[in-house]
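One protein chain is absent from this view; the other protein chains keep their places.
A and B are the chain letters, set down in written order, and residue numbers restart from 1 in every chain.
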Amino acid sequence: MAETGEELVFELRDVHFSYRDHVALDGLSMSVQRGERLVLLGANGSGKSTLLKLLDGLIFPDRGSIHAFGRKLTAEALADEGLARSFRRRVGFVFQNSDAQLFSASVRDEVAFGPLHLGLEHREVERRVADTLHIMGLEHLADRPPYHLSGGEKKKVALASVLAINPEVLLLDEPTAGLDPKTVGFLERLLNQLAEAGKTVVTATQDLDLAAAIADRLLVLGEDHRRAGEGTPPEVLADRRLLLESNLVHDHPHRHDGREHRHPHSHLEDHGHRHRD
Amino acid sequence: MTAEAPTSLPAWMLETEGGGIAPSGRRRRRGAAERTLDGVARALERSLFSEELAARAGTLQEMDPRLKTVCLAVLLLAALLVRHLPVLAAMYALVLVLAWASLVPLGRFAGRVWLFVPLFTGLIVLPSIFNLFRPGDPLLVLWHFGEGASLGPWQLPAELAVTRQGLQGALLLVTRTAVSVSLVVLLVLTTRWSVLMGALRALRLPRVFVLVLAMTYRYIHLLLGLVTEMHLARLSRTATRLPARRERRLAAAGIGTVLEKSQVLGTEIHEAMISRGYSGEPLTLSTFSLRPADLPPAALMLLSAAAAWGGDRLLG
Partner (left out) sequence: MHIPDGYISPQTAGGLWAAMVPAWYYAGRKVRGALAGRRAPLIAASAAFAFVVMMFNVPVPGGTTGHVVGGTLLAVVVGPWAAVLAVTAALVIQALFFGDGGIIALGANCFNIAFVSPVAGYFVYRLVSGRSPISSYRHPLGAGIGAYVGLNAAALLTALELGIQPLLFHDAAGTALYSPYDLSQTVPAMMSVHLLVIGVLEAVVTSLAVAWMQRTNPGLLFAAAPGETAGERFRLRPLLVALALMLVFVPLGLLASAPAWGEWSSEEIAADLGFVPAGMERLEGLWSGVLPDYGFPGGGEGVSQAVGGYLVSAALGLAAAALVAVVLAQVVRRRSSHDG
């Protein structure tokens, strides 16, 4: 099922999705190029997570269409075992909630889960588990149950459990939320290494620093659950109005070195500033 | 959801209300929230203890988990069938030897079992040693009621006595329960949860059921963490014990929150499993193999079970 030559990994046309009466995406069209590093920027509730779940074929649009590798992604299509298997081998998803993703009894079982269920030979599974644990520096945790891991370790195991599948497209939902700076640095380097190896990396985040570090292209989702803007990191990050309207920065007076001035900055960064108003 | 610039803080928030930290002289009574926290802490501590012991290099730890599970189950069944006190006592001695050979701290091991047994079994069984509840041959007469004595509608026997049958029955029940609990504790203490699940799968329990068990144990830890946070947040904001009505409402809301969280989790976990290829048929790597070194402990357990059962029949 290796359809080489196609340049588009995903193509979305006018996608709508709502949970009961709550709209999550309202008419989104976009595409993901093979091998690109795409970051989906958006504030809480802008529909980033929903978009990733749509791309991973976990939920399906109410209206509009999604094509993956040139094939239409629907519940019926993924009901076909062969197609589901090849799709899941090509697309990996790192969830925001590591606790939901780490459901196995030990780290080793967790990393083996994907390769096993996607039909790899046991010997090959064992090799991949060993290799993945090695590159992620998780060997010493192999027999530990997931609930005794720290937040950073959990995120690494979650990533390892997806990398062991060796997917060509990697979807990540808020991968740096709640992580210490060292783990964030590790993650940034790893994602860029994977992109250099030709993988397509789609990351949803509201962390502008991360976006600057790991993106070729940014796509901004607005409050209205539609596309608010798009461009290279320098273009988008310089567009203050866009970032303000999308709630990715806030703008208010504060002090630096005793002088008061205004400039936009992100929600997550801590500048140690003090509100005055 | 527009980002609002924080409006000015209310005047009272600008004041510092501290004062000193002064004792009032009245002790605060431990309430339901503290008890819940104690229970959760005990549960988590117990799980940690098991994991630590399971990692040691003892006899049972190194045994093939499938064989170990079967052997301990056979012993358990024998303990339930045996009906003579000396045989049960011998079985308990065997359990202690196995625990010792598995580097289980005997004091704590016995303590865990014997704290539980008298509390539940001992207290319940205590009245049955008297002839008030079960007739029998008197062993020790405690009190003479006289003929025809009655307590309300209740006919009393002529004398209050500890009966031979009652005492024997009580001892039998207490020892039997102690042996059974010890055997189960021994299995759990010497087997990592993931390994135990692998053994259950290898023993042909339905795979989906074992998967559910493994995940249940894992998510119990998560929900226990949630319960702890909820109660700590509660305690950090309340100084006195709340009235029982209020406390019950809080408990109900807490239970509702945990239930809600569990349902959200169930859906999220499902998505995470689907995403990695799960289609309803769980698979695992199985890496168990029998070794010659498994033979002596297995033989010890199986033969002892046979000897206990057979010996018990011989005794009549």
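By our rule, contacts are C-beta pairs under 8 Å (C-beta built on N, C-alpha and C of every residue); 3 or more make two chains touch, one makes a residue touch a chain.
Remember, it's a predicted structure, so these values are computed and weren't measured experimentally.
Here one chain is not drawn; of B:A55, B:L81 or B:L290, the residue touching it is B:L81.
The chain not displayed touches chain B at residues 31-33, 35-36, 39-40, 43, 46-47, 50, 57-59, 73, 76-77, 79-81, 83, 94, 97-98, 100-101, 112-113, 116, 120-121, 125, 128, 133-137, 164-166, 168-170, 172-173, 176-177, 179-181, 184-185, 187-188, 196, 208-209, 211-213, 215-220, 222-224, 227, 244, 247-249, 251-256, 258-260, 262-263, 265-267, 269-270, 273-274, 278-280, 282, 293, 296-297, 299-300, 303-304, 306-307, 310-311, 313-314, 316.
Here is the rule we use: only the chains that are shown with their structure count from here on.
With each centre defined as the average position of its C-alpha atoms, the distance from chain A to chain B rounds to 41 Å. Looking at the complex, you find that chain B touches chain A at residues 1-3, 5-8, 51, 192-194, 197, 214-215, 217-219, 221-222, 225, 265, 268-269, 271-279, 283-285. For chain A in complex with chain B, the touching residues are 43-45, 53, 56, 58, 81, 84-85, 88-89, 92-93, 95, 97, 99-106, 108-109, 112-114, 116-119, 122, 125-126, 143, 145-148, 161-162, 165, 223, 247, 250, 252, 267, 275, 277.
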